[in-house]
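In what follows, a structure is listed as structure tokens, so that the remarks can point back to it.
The complex appears here minus one protein chain, its other protein chains still in place.
Presenting chain A:
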Amino acid sequence: MDSPPQPGIHIRDMVKVFTDDQQGEVRALDNVSLHIRSNEFFTLLGPSGCGKTTLLRVIAGFEQPSQGRVLLDDLDVTDQAPYRRPVNTVFQSYALFPHMTVAENVRFGLEMQKVDPAAAERRVAEMLELVHLTGMERRKTGQLSGGQQQRVALARALAPAPKVLLLDEPLSALDFKLRKGMQIELKRLQQETGITFVFVTHDQEEALTMSDRVAVMKSGKVLQIGTPEEIYRHPVERFVADFIGETNFLPATLSTEGHPAVFTVGNAGGFTVRAEASQLDQRQGSQVTLAVRPERTFLDPAGHGEGLSGRVETVVYFGTDTLYHVRVDGLEAPLTARIQNRDNHAPDIDEGAEVRITFPDDAVQVLKD
């Protein structure tokens, strides 16, 4: 409320309700509040239908929120028409104007701002150079490949020098290799232009590799906001842990309260880990779920020492790593361990081998389910 003015985008108590003929009322956004800082690469990540695109469209001005405000550098733009906002969008379908050339598309926003023609011409050239499309000025957009159309869409949205660039799953139509290239390209563009990027995707890898910060969304709510590392290493909810990367989930019982608390893993007694669980209402004997990443799950081929005992079900060779799926008594799903191959050799564990599974204390994340 009385917080000092901070530049960037503030979303305050945002609610968006759609009325649907079949489903009745759908809350696409359910009380979302977040702050996107100036000049950061911010990603809205979530499965389809989580509200991420709706939030983007509210920021762009295409949707009016049912409740809540949008502030842009502390100016309330909630009721501003899209054409008044210093915000430009790269659409999922690109939405290039088919009756205009590449240069005309890029110049469109500048003409709308009544930029002097000579300056606009220079700006168009500069933008096309930025996205490596110099020489394509007079092509019609229909003659371009998907990747080139993507670049035109970027150049067009960047040309009017917006404060914020919104990107609605812009890479989803590209093939794998192009997508990888564009991820690096987008990050470079964001750093070179210093414009705030708000990027929408359902691809967790995309989110992790490009973003300064990520907001994970589900059913119209923001579950967690943090740097890619925070989100990956310390997911607060099972959904986040599951959605981002692979995760082993283990039931555990809190055996000793404290900081860190001690948890007993699985039914087979004896194996305990210590983990911080300050976000939980701690009570001895309460059931929790522990999340452990496969690369921090260790296998011990010999049966000695503490750990969960299990049997290797499948071994999948991945080049750099090998994946082991281990069946543990009392657990529904097999656990996965990802072990790096040293000297190009997979560790010497075969299918059917009896192993002990352990993980270091700092690999464990306690989830509030």
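Structure notes:
By definition in this document, a contact is a pair of C-beta atoms (placed from the backbone, for glycine too) under 8 Å apart; a residue touches a chain by one contact, two chains touch by 3 or more; residues count from 1.
Quick note on the criterion: contacts and distances are computed from a predicted model.
For the omitted chain of this complex, the UniProt record lists the protein as "Spermidine/putrescine transport system permease protein", which is one of "Spermidine/putrescine transport system permease protein", "Sensory/regulatory protein RpfC", "Thiolase" or "Multisubunit sodium/proton antiporter, MrpG subunit". Among A:P160, A:P228 or A:P294, only A:P160 touches the chain that is left out of the view. In the complete complex, the residue from A:F18, A:F91 or A:F298 that touches the missing chain is A:F91. Considering A:P82, A:P251, A:P334 or A:P347, the position touching the chain not shown turns out to be A:P82 (whole complex).
Listed residues A:G8, A:G46, A:P65 or A:G109: the one in touch with the omitted chain is A:G109. Contact residues of chain A toward the unshown chain are 60-62, 81-83, 87-89, 91, 93, 95-99, 108-109, 112-113, 140, 142, 156-157, 160.
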